[in-house]
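With one protein chain withheld, the remaining protein chains of the complex are depicted in position.
Coming up: subunit A.
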């Protein structure tokens, strides 16, 4: 307890409002963070691009030497030598690997340079050495070409010698071009010359704290046409009072990547920006700054900006109605990306990447469609982890629930309000002096008892564990890290100290292999018994999960609120080389720790703020500290969609906004938004009023309860979709371009999206909205989920207007799909384990539908041994008016797709332990929408037995009806068909 709750952030917020005279919620401290022109290498990169653009003629100085080309016998790996006309003595290597499924991996590095460029990003990001494929190579006068295939498509890579240019061609069309604009530049390591020629001047105003250079020398250096006349920020640079010593000098990497056919680009999270990336260069400059990838803790970020945020995934999807290709630019260093559409309204998107350090390690993904891209990316960086079922339920967080009593009170009040809840979260105040693992025992006297009490309703808890370690002798975690010498060092080799929540802190170096076992050991459960001092967590239980925050890393007194770039990690690498990887490594070890802490292991749940390719294997991420505004609510949708298509399937934005006090309408709408993100958590800053949903007045309270119940009713669908993501990387939340990849009008849509293939939602994010326009771009019917109103789409695109007062969500069953629901509200997701299912069948215009359902125990890894249930549902035409609904086991037909990396052929047992556990779980109801006529009879066939069924028929529109036949759909409700959810059966409607 504090007199003023004299916490750091309060002082901070107050300060900001005091100094800026702005409401704190709307303020980002832009001047804390660099613009491109304040970052030396970005400035150099952009200057290079403008020189190229302004030049009458421009030719890349880089060329591939015809001598010394090597190709291995499988036609998998090609190696060559590259030289730059600027520096004929400097040598570069080019290596091209042909990967399985038509991918190409292109690497370029300096050979025998003064120093070594960082080349380990792939070691951390990739699941392993990518599987090699092979190609037909041919050598021409001007170029070398490699032909391989993906699916049925011919994929060709053409490498032109001089100037060096690489192009990927699919079915005779160039889809990706590298160095087509001649912006490739790998700054080689050099020695510092005439240090006196440069003076670092720090202006007192604090605004232009850049390295200011002396005027150009009278004799222009010969590389000036390309590199610029001046050595701009080569050897040190300052920003915000911090100086980066840059001991290695300039080593940036610039590359232009052009997508000649593309109409839209997606990806490169994390930015609070639309799904279809707005351009940052003329002719249609939407953002003046390039997209920046540099994991940062941005206080009160702007809801529409290319500024860097907490995580980085350097993956682009380039999409057109002909197909989708991808480019993954693996680097751990700070990277800026300019995006342009050179022909206004035409084809072709160009990008320009500038990274501060590291080798070129680029993967070209041929697609040719979004779904193939998801698979190709998953094969490289790993599958998204199948979460425990509870993790898809509702998470209630606040900075902070202040005591055990508070925690139990929150749980009780959810119960009293008949609102479901799965997880109660504890932010940093649970930890004594912010020494994570050490509970503040005055407020949490018996943590285990508290967690156990919460777990009585099969609920869980999450406590925060951040990567900064309080520097104090009475903190075992810090002491042990010091003893093991696994702390990040300063450039002088001494232990680095930065400021974070606990005050002076040290930071564990998860690049150091010695940190791994040690860190994982800290989470070992004592199970009430005393674990050896400092070698486990006595005050924890298997129901306590973890939140890894501040892992960018956030350093309050560091440059741009993070670590100095000249800090040193294991292996002698500078922080600048590995910065963007840092958060993932921490996340990974915590995730492994939770797997290891129980025997048999349970699936971990670890939420991280920072991320990188590969993070999807370790848990969920969220979009960080958003604000309680409609704008932030809106931008959360494209942010989550973008994360989904770049592999981070398990993501969400905090409901209500972290900062500020949302009014009841905003909060209600935000719940209606939040239930449609894979990760669904309400969170609030310590300065805000309490806003747990049970505190709402009517009618808001009931509307939010309905939203929560809808989320829980849809859990079977969400779980099935997370399973799909864990196999193929296809996200649960799917943008228009993924579902309808040929509908150009839908390519930029990011305010409505599909849940799987089967439901369409357009969350309302406008204050006072009473109706909403929804875009339906296929010749298919859609059924409003609550009253079964039928709407007809058209392949040329139709806008329909649907009512959307506060209590209504524009949510639709897509014709042709079968959706499994569990309609009985429970206190938590685990308590639904034995509840019956309702199948909603939205018939297509062809009187058919398909659907699937994946189930397992929802917590252990026994699914990897085939303890699961995976069902296929089909509705097919039966006679002139009827249908047949069929439930089949999906595993035999897809034995390699039930579990990632496991082939169940031969071992599959439909009567496995889990299947037996849900032996009695039945389908309690089947709802068929859009049948043409009242059935005369309905019967079920199960185990060769035929049973007549009760049903109810409501007249309405038929899905097969003509255009204009809309309004209430016909509804057939089959009562308690007596069929098991895990059983084979048929229901015949005649």
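One rule holds in what follows: a residue touches a chain if its C-beta (ideal position, glycine included) is under 8 Å from a C-beta of that chain, and two chains touch if they have at least 3 such contacts; residues count from 1.
Simple rule for what comes next: contacts and distances are computed from a predicted model.
J.: Name the absent chain by its UniProt protein name; which of "Glucosidase 2 subunit beta", "Mitochondrial distribution/morphology family 35/apoptosis", "Small ribosomal subunit protein mS29" or "YALI0F04125p" is it?
T.: Its record in UniProt gives the absent chain the protein name "Glucosidase 2 subunit beta".
J.: Out of A:41, A:785, A:812 or A:870, which is the one that touches the chain we can't see?
T.: A:785
J.: Can you tell me which of A:321, A:824 or A:864 touches the chain that was removed from the display?
T.: Answer from the full complex: A:824 touches the omitted chain.
J.: Which is it among A:412, A:690, A:846 or A:919 that touches the chain not included here?
T.: Checking the options A:412, A:690, A:846 or A:919, the one contacting the hidden chain is A:690.
J.: Out of A:595, A:918 or A:973, point to the residue that touches the absent chain in the complete complex.
T.: A:973
J.: Using the touch rule from the top, list residues of subunit A that touch the missing partner.
T.: Given the touch definition above, subunit A has residues 1-19, 24, 29, 32, 206, 240-241, 299, 402-403, 405-406, 418, 442, 456-458, 499-500, 554, 556-557, 561, 686-690, 703, 706-707, 709-710, 713, 785-788, 807-809, 821, 823-827, 831-836, 838, 924-925, 927, 947-952, 954, 973, 975-976, 978 touching the missing chain.
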